[in-house]
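As you look at this complex, bear in mind that one protein chain is not there, while each of the others sits in place.
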Amino acid sequence: MKVSVIGATGYAGAEFLRLLHNHPRADVVYMTSESHAGKPVAEVYPHLRGIYKQTLVSLEQLDEIAAASDVIFIGLPHGHAMAVGKKLVGKAVKIIDLGADYRFDDIDVYEQWYQVKHVHKDAERVYGLAELNREAIKQAGIIGNAGCYTTASILALAPLAKNKLIDPSSIVIDAKSGVSGAGRSAKLGNHFPEMYDNFKAYNVGGHRHTPEIEQALTKLAGEEVILSFTPHLVPMSRGILSTCYAKLQPGVTAAQVDQAYEQMYGDEFFIRLLGRGGYPATKEVRGSNFCDLGWHIDQRVGRVIALSAIDNLVKGAAGQAVQNFNICCGFEETMGLLNVPVYP
Amino acid sequence: MKVSVIGATGYAGAEFLRLLHNHPRADVVYMTSESHAGKPVAEVYPHLRGIYKQTLVSLEQLDEIAAASDVIFIGLPHGHAMAVGKKLVGKAVKIIDLGADYRFDDIDVYEQWYQVKHVHKDAERVYGLAELNREAIKQAGIIGNAGCYTTASILALAPLAKNKLIDPSSIVIDAKSGVSGAGRSAKLGNHFPEMYDNFKAYNVGGHRHTPEIEQALTKLAGEEVILSFTPHLVPMSRGILSTCYAKLQPGVTAAQVDQAYEQMYGDEFFIRLLGRGGYPATKEVRGSNFCDLGWHIDQRVGRVIALSAIDNLVKGAAGQAVQNFNICCGFEETMGLLNVPVYP
Amino acid sequence: MKVSVIGATGYAGAEFLRLLHNHPRADVVYMTSESHAGKPVAEVYPHLRGIYKQTLVSLEQLDEIAAASDVIFIGLPHGHAMAVGKKLVGKAVKIIDLGADYRFDDIDVYEQWYQVKHVHKDAERVYGLAELNREAIKQAGIIGNAGCYTTASILALAPLAKNKLIDPSSIVIDAKSGVSGAGRSAKLGNHFPEMYDNFKAYNVGGHRHTPEIEQALTKLAGEEVILSFTPHLVPMSRGILSTCYAKLQPGVTAAQVDQAYEQMYGDEFFIRLLGRGGYPATKEVRGSNFCDLGWHIDQRVGRVIALSAIDNLVKGAAGQAVQNFNICCGFEETMGLLNVPVYP
Partner (left out) sequence: MKVSVIGATGYAGAEFLRLLHNHPRADVVYMTSESHAGKPVAEVYPHLRGIYKQTLVSLEQLDEIAAASDVIFIGLPHGHAMAVGKKLVGKAVKIIDLGADYRFDDIDVYEQWYQVKHVHKDAERVYGLAELNREAIKQAGIIGNAGCYTTASILALAPLAKNKLIDPSSIVIDAKSGVSGAGRSAKLGNHFPEMYDNFKAYNVGGHRHTPEIEQALTKLAGEEVILSFTPHLVPMSRGILSTCYAKLQPGVTAAQVDQAYEQMYGDEFFIRLLGRGGYPATKEVRGSNFCDLGWHIDQRVGRVIALSAIDNLVKGAAGQAVQNFNICCGFEETMGLLNVPVYP
C-alpha cells in the first residue's frame, strides 16, 4: 500500500516513520511539513539518517499526494485535518487522523471543547480504538484515531462500564504523561532544566480528552458518564500511566471484575492483562503497541482502581494508527507492530 | 540546644544534618547508625565532607546520647522508635520521631496497618503537623512527626474538611513521590536503569499513610473519613505532588472554598497559596520547607481538586521536624528553614 | 537457525531476546539463568510478557542446549564463557560471546587485566567487530564480540590509526555511558536517587576495555598504541558517547582525515558518517545498531577530535552479536537489525 504522512515532523509523525519502516506492506510515498518543506526529513530528525532519504513537501501538493496514496495518515493539530479531509472527498484514499477532528459523534461536543467550527460535519467517520470498534474500522474511509490519554483511560475502564460494575458518576481519572505528549515546540514549561526533576498537573477540569473518554464510556455503559480527568507531566520522554477510580456497584464481587477484563481482552494481542493486583509500568511498554492493564479492589472504600500503561506515541498515536491501518486494509492486525518494548 | 540524630544514614537522617548545620540554635552531638557505626559520617555521605567531622555511633550508647542531648531526632524504620522512646521515659529529653510509632491516637489502627505490637502505648505523644497542631506541639515531649504523603495530602484537604465543604466519603488522593521516599537501600525496583524514564503505582489500597490521613481529616471534619489513597513513583529524586479529589457539598461556592484556604493558611509562612487555578510544581519547593497549594473547582462534575507540592525530605520529613523542634523549644518557627528552593 | 542465550537475564541477554524476536531466521530454543532457573523469563522481565513464553533453565543442561542449538550467545560475566566454550569443544555449535574471554590475541594481556587464569587458551577465536574483521567472522566458530566502550572507541579512531594520520602515543579517550552498562545488580552507586541528576567518572586508568582498544588500534596502526581511557556514568539508561583526542601527524590535512573516514566506512550500513563538524548524540541511535560518527580538527592545537555514539546494549552488545551471527551464518548482515532508533 502507498501511504503518506501529513504533518510528519511532529513526534507522532516521526513515530509513524519509525513504525512504517518495518511494515512489510506499507511504502511511504510523501511526507509533509509546512515549516520544513524542501528539507530532507533526516535533517529535521537526524535519527532517521540512512533510513529515509525523502524530502519533506508542502501540503499544497495535496492533490498529487492523494493521487499517489492509498492511505493518508494525518498528524496535524486539531482543526487542520478536517480541512484536508474535506478536500479529499470523493478521492480513493483512506484517512487515518491522529487528531480530534473525526473522533466525535456529536459535533457540538467537539466545537464546544475545541473552540473551533467544524467544516466537515457530515464525514462518515469511525472512532479508531480497535479493541472497541474493530468491525466498524474494517469498513472505514475516515478514522478518527483515539487520543493518547483517552486510549489508556478508556481501555482501563471499558470492561467495568460495559458490564455495569461501577457507578458512572463516581469516575476519577488521574493520568500522567511523558513530555513528548506536549509536542516538539520548544517552550519554557518544557525547557529541560524546568521540567527535569519536576512534576506537576495541568489543565485540571479542562483537558480536551475528557469528552472523548466520556463519549466512549457512555456508549459502553448505556448511560451518561461525566467524569473527572486530570493530566500531569512526568519528567520522562514517553509513556502514559492512567490511574482510574470508580465506586463499585453494590454487591459486585472481585471475581466479576476479573471476569469482565478477561472476557473483553482475553484474546487481544495488544492488551496484556497483569491481573488483579498487577502494576503496569510505562517502561515495560516503551516503544511498543502494548497496553498493560492491572486492577485493584479496595473493599474498605468500595472502589476499583484500574491502572493502564501505554507508550503515548505508539498505542497512544502512531502505533494505534498502524493497527487501524492494518484492520481497514485487511492485513494481519499486528503487522509491523511486533517490536518488543525497549527495556531498560 | 544539644541535639542528636538516631538513624542518621537514611535520607531523612542526612537531610537533618543538612538543615541543622545552618540552624543557629542547634548543635549536633551524636549521630547513630547500626550498619555504619565507627565510620565518619562523611564516609557514608561524601557530600558532607568538610562539614561534619563526626563519627557515627551505635544506638547501644543511648544512655550517653540521652544524657548529652536536649532533643533527639529519630529517623528509624517504624517499630524501632517506640523502643527507643520507652527507654527514654523519665529522661529530660524531647523526642521528635520521623516514623509512624507516635503518630496515631488509636494504637489499634497503628497495630493493624503496621502489623507490629506497640510497646509504648501510654506515651504522651503529639501529632507533629505544625499547621494543624501548633499549640499541642509547644508542650510536647514526644512528637510523632507527620509523614511525607500525609503532610502533602492533609494540608491540601484540611480547609475543605474543617469547613465541611466536601463529602467525606468521596475523597480520592492520587499522590506521586520522587524515589528518595523509598529510602537508600539498593533494590531492583529502584535500580537506576529500571526506574529511569519509568512511572508506576504501588501499594494501591494498602499504603500505611492512608489511616494517618484519615485520622487527621476525621478530626477536622468531625465525622469519619474513609478515603482512597494511591502512591506512585516518579523518576526524580525528591518531591511529592498530591492530587486530591472530593465532591463538593451541594451549594458550596468557589468563594467559600477560596475563603477556607485563606482563613486557614493566610498567615502560615510555609504554606504558599497559589490560589484557585494554581499549579504547584515539585521543583518550586525543592530543598525548602514550603508546601505550595492550588485548588480547582470543576463545576461540571461537582468536584474540587486540590493540589499540593512539598519536598518529601524537607516539609515531608526533616524540615517539618525542625519546624516542630523550633516550636517546642520556643524558637522562631522558621529558624534554620529560610533557605530558598534550589531551582532549576 | 536454532539459537540459545546463556545468561539471558542480564541487560544484554534481555536485549538479545528483543532483537531475536524480530529476526526472521533465528529461533530461540533455550535461555539460561542460574539465579532464576525455573521461572518464566517474562516474570524476570515483565516487558516480555505475551512475547516469550519460555522458562529459564540452568546452565547445567548445557549438553541438551548444545544439541538443540546451532548458535549459542553467551551473556555471562568474564571468566565464565571460556568454561562453557571449553565444554563445547567438538560440538557442532558456534559461540558468540559478549564477554572478554575470547577477545584477546594475547592471553597474557587478558590474564593481567582480568586477573583470572584463562582455561581455554588454544580456542580458535575471532574478534567480533564486523566493520574491522568481517572476513574472519565469516568462518569463525568462536566469536569474542567487541565490548561496548571498545566498539565506540575503536570505530571512532580506526580510520585515523589505519592511515597513520595520528601520533599513536597521544590518544586520549574520554567515554561516557548510560547506567545499563553497569548491569542489573542493584547496588548503592546505581541506586536511583544516588545516580539521578549526577555525573561521575570511575575506574580511571584501570578499565578493562583499555587493552582491548589498544589491541585493535595497534593492529591497525602497525605500531604499539598505548592510550588513556576514562569511563564516566551518565544519568541515563542507554547510550555511549566516546570523545577521542589525538595529535595529528605533521602535515596531515583535513581532507585526508575526511577521506580516511569515507574510505573505511562509506559502504558500511551501520556506521553513519555525520562528517567533519558533526555531533553524534546517543538518543539518535537509541535502540538501533547504528554507530554515528563525527570528527573535528582543531588546527590551533593540532588535534583531531573524533566523536562516536552507540547504544551500548545494541551495537555495543546484543546488536553487534546479531550482526556477527548474520555474518557467520551467511545471512544478510542487517537482518533483524533494521529497526529505527526510538526517538525521542
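Chains: A, B and C, in written order; residue numbering restarts at 1 for each.
By definition in this document, contacts are C-beta pairs under 8 Å (C-beta built on N, C-alpha and C of every residue); 3 or more make two chains touch, one makes a residue touch a chain.
These numbers come from a predicted model, not from an experiment.
Checked against the hidden chain, the listed residues C:A92, C:V119 or C:V204 yield one contact partner: C:V204.
The chain not shown here is touched by just one of A:G13, A:G147, A:P168 or A:P235, and that residue is A:P235. Only one of the listed residues, B:Y45, B:Y127 or B:F331, touches the absent chain: B:Y45.
Within subunit B, the residues in touch with the undisplayed chain are 11, 14, 17-18, 21-22, 45-51, 180, 196-197, 237-238, 269, 272, 274, 281, 283-288, 290, 292, 338-344. In the full complex, subunit C touches the hidden chain at residues 170, 172, 174, 176, 178, 193-194, 196-202, 204-205, 226-228, 230, 232, 234-239, 241, 243, 245, 279-283, 286, 296-298, 300-301, 303, 305, 307, 309, 344.
Although one chain is not displayed, its contacts with subunit A can still be listed: residues 11, 178-180, 184-188, 190-197, 235-237.
In this section, only the chains that are shown with their structure count from here on.
We define each chain's centre as the mean of its Cα atoms; on that basis subunit A and subunit B are separated by 38 Å. Remark: subunit B and subunit C have CA centroids separated by 46 Å (rounded to whole angstrom). Computed centre separation for the pair subunit A/subunit C is 36 angstrom, with centres defined by C-alpha atoms. For subunit A, residues that reach two or more other chains under the stated contact definition are 196-197, 237-238, 281, 283, 286, 344.
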